[in-house]
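Report on the following structure.
Here the complex is missing a single protein chain, while all its other protein chains stay put.
Up next, chain A:
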Amino acid sequence: MFFGLLLVERPAALGTYCHQNGVKTPMTNQISLNLDINGKSRQVTVEARVTLLDALREHLELTGTKKGCDHGQCGACTVHVDGERVLSCLTLAAQVEGSTINTIEGLSAPGDALHPVQAAFLEHDAFQCGYCTPGQIMSAVACIREGHAGSDDEIREYMSGNLCRCGAYPHIVDAVREAAKELS
């Protein structure tokens, strides 16, 4: 990406068009990004308005990160940026070029041992449908690392950004408590 030259928009990539309502309009705001995701460097060309969540799911075949509300209200899209949990639905992909991004797919490699938080979620049956689970797990990993899993009340408060429509909350608290013990 090109930094520093403020407010000089890049010219339309020649020959790039989008069809909206049957009208052919030039796509002026495509940008090419180099993203550091799960330890790999990934190239992607998207519209500037594309969120990190949509970039992951629609352009990078990383569909483990889920879209619940798309408005910051549910936590299903939680990923780590530079080691901290954030919401990928309210983050532009362009904002995190140059940062380190970790998604649920990067937590443990296929075939390897599960991350202790993943193992604890299995052990404690901390889900029903599983849709909120990747977000819960990414949030829990950070919650423990932050030191915010010291008591059940603290776990509830600091995991409140992850909703579970199936109401698996009691088991989620069990899993986070156990994983925190194991990781301490």
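Following the convention adopted for this analysis, a contact is a pair of C-beta atoms (placed from the backbone, for glycine too) under 8 Å apart; a residue touches a chain by one contact, two chains touch by 3 or more; residues count from 1.
Keep in mind that, in the parts below, contacts and distances are computed from a predicted model.
Trainee: The complex has one chain missing from view, so what does its UniProt entry call it, picking from "Branched-chain amino acid ABC transporter permease", "Fe-S cluster scaffold complex subunit SufB", "Phosphate-import ATP-binding protein PhnC" or "Xanthine dehydrogenase family protein subunit M"?
Mentor: So, among "Branched-chain amino acid ABC transporter permease", "Fe-S cluster scaffold complex subunit SufB", "Phosphate-import ATP-binding protein PhnC" or "Xanthine dehydrogenase family protein subunit M", the name matching the hidden chain's UniProt entry is "Xanthine dehydrogenase family protein subunit M".
Trainee: From the listed residues A:78, A:103 or A:133, report the one that touches the chain absent from this view.
Mentor: For the chain that is not drawn, the touching residue is A:78.
Trainee: Tell me which stretches of chain A touch the chain missing from the display.
Mentor: 1, 3-10, 27-29, 31, 47-49, 51, 70-72, 75, 78, 84-87, 89-92, 94-95, 98, 139, 142-143, 146, 148, 156-163
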